[in-house]
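Step one of this worksheet: look at the structure below.
All protein chains but one are shown in place.
A and B label the chains in the order they appear, each numbered from 1.
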Amino acid sequence: MKNNSFREKLRRFVDYGSFREEELKLPRSPETLDTDNPENRWLTTVQNSEKPVRARLAKWFTHRGVQVFDNLYRVAAVFICLTLISLLLSVVSFLPRFGGADNPAVNEVEERYVSKAIEETGTTNAVAGMISAYRGFDTLGEAHVLFVAACSVIALLRVDPSERKHGRLVDPELLGEDMDYEPNSDLILRKAAKLLVPLAFIFGLYVILNGTSSPGGGFSGGALIGAGLILNSVAFGFQRTERFFGDEMYHLVKTACLTVYALLMAYFIYMGANGFDDHVWLGVPGNIISGGLILPINVAVGFEVACTMYCFYALFRKGGL
Amino acid sequence: MELVQSFPFITIVFSLTCGVFCAVLRGNRARTLCLSWLTVTFLMSLSVLLYTLKSDGYYIYRMGKWNAPWGNEIRVGVLEALMATAFSGVMLLSVLGGLNHIFEDCEAEKTNLYFTMISLLMSSLFALIYTNDLFTAYVFVEINTIASCALVMLKSSGKTLVATTRYLIMSLLGSGLFLLGIVMLYGITGELLMESIAEKVREIFASGEYSLPLTVIIGLFSVGLAVKSALFPFHSWLPDAHGSATAASSAVLSGLVLKGYIIVLIKIFYRIFGLSVIVSERVSNFLFLFGFLAMILGSVGALRERDLKRMLAYSSVAQVGYIYAGLGMHSQAGMVAACVQILAHAVTKPMLFIAAGGFMDVSGGNKDMASLTGAGRRDPLGGAAFTVGAMSMIGIPSFAGFMTKFTLTQGALQAHTPLMIMALAAIAVSTLLNALYYIPAVFTLFSRRDDGKYAGVRARYTPSYAGATVAFILLNLGFGVFSQAIVDAVSRGLAMFGA
Partner (left out) sequence: MVQLREFLTNLFANYYEAAAMILFGIGFTSLLMHRNLVKKIIGFNFMDSAIYLFLAAKGYITGRLAPIITDGNTDPRLYVNPIPTGLVLTGIVVSVSVTAFSLALTCRLYDKYHTLDIDEITYLARKERD
């Protein structure tokens, strides 16, 4: 058995990188022979007397080769790690001092983001103004990174609803034991969730709506709402969440949010690039209605992120929304 | 501003939206939407190309109300427009050519996601071509990575899953290094816009401060993007990923995705550091060396393969080597050669992969050379396309690939002696090796089968496959015939490409 597994390992090692599978011809090592069998006795004596070196080598290979390779691999890993770290550390020692006010990064670009934030974007949160207005194109791409990841996870894990009896895994034999210990009606969890789920929704909405005037915005608020949805399905089961948030709802919200976002951004970019006035009322800085297009963008991004977070959970957990 | 000038931004943003809609439509409708949108982007890019050729200069398109160091911007010149036109056209033809396979290989209710990925990939390629901002490049590199991994994975089998995993791991390593490079460069310059960084880099380089960080940053960019574009020592993921995916995916990944990363690298070299810094840091020598090795060892790898698609994938490794060898010559002629190779390979390799897909159809889905014997007779159109592609790859005049070798040789003759000898030797050896595996492949494909297997099988042409193959053949011949015009356009584009 041991010999067998070694061969597998060695073959894997030799095969690695080439796609052809050739039988690895190893000398039969003495252990595998049935020495009690009189027919075989001559063979062992021949091996012992005539090819001691080869037999010993084979034996060494059997027992030590894989270990040596494993150890070498570890040494190589540590070596690569240390080399990389020392190279990067020596770079760090040349970089500008941490926290210095005269660092190259403190320049006119950064100054305008802060000093003109109220005047030009209508936000008091300079970060929100920067990511959604000044560099809004990047953030549009970012929202679509999340979208493309959600689509890929759907492609990988979605199981047809008719086959979804045992969650994502179609084969019940593969079902792990951990599913038996699922807290289906755990009292503490349910009571806590009853309190926390509405709170998470409200807090998430608060963070989204106040993204222009305080820390937060679409991504963080959306993650909070997503956490609320996940908590709801953990405590009360998926049926409770499916009542108001199912497959169709997911697609509707997601498509609407991303389309609205892209259209707003396209309008903003087109008007800006051509030097037209975009007729957007910037609102009162510090209030909820402020920041012009940033508020609707935050709302769209928030719901998209919430959908995606819940979508990830539901797909990993049961293979569909 | 004229309306034409807005087209690049429209192609980027609405390709994203097209992807979003494809995700909620059924397979057939998603296909119609995606293909019509790709046609629109092709026409738009073509009109941008004509506009830039006519106006003879680049223009900067502000992405929003604010000028560049504060807002985002894209920059459109002849070279960018040429790449965008070629890429959208090749994308359209690849999807058309592999359309049957997409519907066969993907699960029925997930076919629409394939078109989602194609749209997002197209958007990210446009963004990488046009962008003038390093961080925008990072965001779209990530979209590109995930979408291209998903394109491999959507043909669901154990092999593609493993290939995707290895592809993803290598891509993540590359992205990590690339991001670290951006962040460090931001730390010492405080800018993200390419032209502003270039200004600061020139100052830094003149003052001699930060010399080690600058070297390491150039190294991080080069290694990170080389891993993603499968330069020689980092190519191990490519044959698996490109060999096992569905035909259209292989075509798109080999022909376009690898080039997207190389375009970013060219921008970094040209617009940020400038050729003089790159040369004095000796990065170009390394790039040339690895390109040189890739040209030879990639071809050797292809020579050893008995599986047609993996052979083509190894050939891509060699062809990427040509691009890097051109980049590494640190001369204008070398850069022209690299850009011509990007275009020539983009129009040739997808044709070969689409033809290989057609051959698999008439050979019971097998892709080893033994089963494919005689496939060219059973699928004459695919056979013709493969022959044209093979001739182009070998570098026979009047096909697309010839111009690459010609410009690369011109570049080599301008370089200093040791480099010239190496480059000429590499071109000669690589051409010989190309001939050694492409010509036998063509002969095998057209030879008669003795065993009578697949005797009655004939290719049933769908309009999309037939149209795409014919268009690819014409495109390749057109590239060959008008190659001088293309080289001129590339040189003009490169002249306005730098800062």
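As a working rule, contacts are C-beta pairs under 8 Å (C-beta built on N, C-alpha and C of every residue); 3 or more make two chains touch, one makes a residue touch a chain.
Computed from a prediction, not measured in an experiment: that's the story for all the values here.
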| item | value |
| --- | --- |
| Chain B residues that touch the omitted chain in the full complex | 135, 139, 142, 145-146, 149-150, 153, 157-162, 164-166, 168-169, 172-173, 175-176, 179-180, 183, 186-187, 192, 244 |
| Absent chain, residues of chain A that touch it | 8, 11-12, 15-16, 19, 21, 73, 76-78, 80-82, 84-85, 88-95, 97-101, 103, 105-106, 109-111, 113-118, 124-127, 130-131, 135, 138-139, 142-143, 145-146, 148-150, 152-153, 156-157, 168-169, 174, 213-215, 219, 285, 312, 315-316 |
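Methods note: only the chains that are shown with their structure count from here on.
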| item | value |
| --- | --- |
| Distance from the mean Cα position of chain B to that of chain A, given in whole angstrom | 27 |
| Touch list for chain B against partner chain A, complex | 1, 6, 9-10, 13-14, 16-17, 19-21, 23-24, 61-66, 69-72, 109-110, 113, 116-117, 120, 123-124, 127, 133, 135-136, 139-140, 142-143, 146-147, 149-150, 153-154, 184, 186-191, 196, 200, 210, 212-213, 216, 236, 239, 305, 307, 310 |
| In the complex with chain B, residue positions of chain A that touch it | 17, 19, 87-88, 90-91, 94-96, 103-110, 112-113, 120, 133-138, 140-142, 144-145, 147-149, 151-152, 154-156, 158, 160, 251, 254-255, 258-259, 262-263, 265-266, 268-275, 278 |
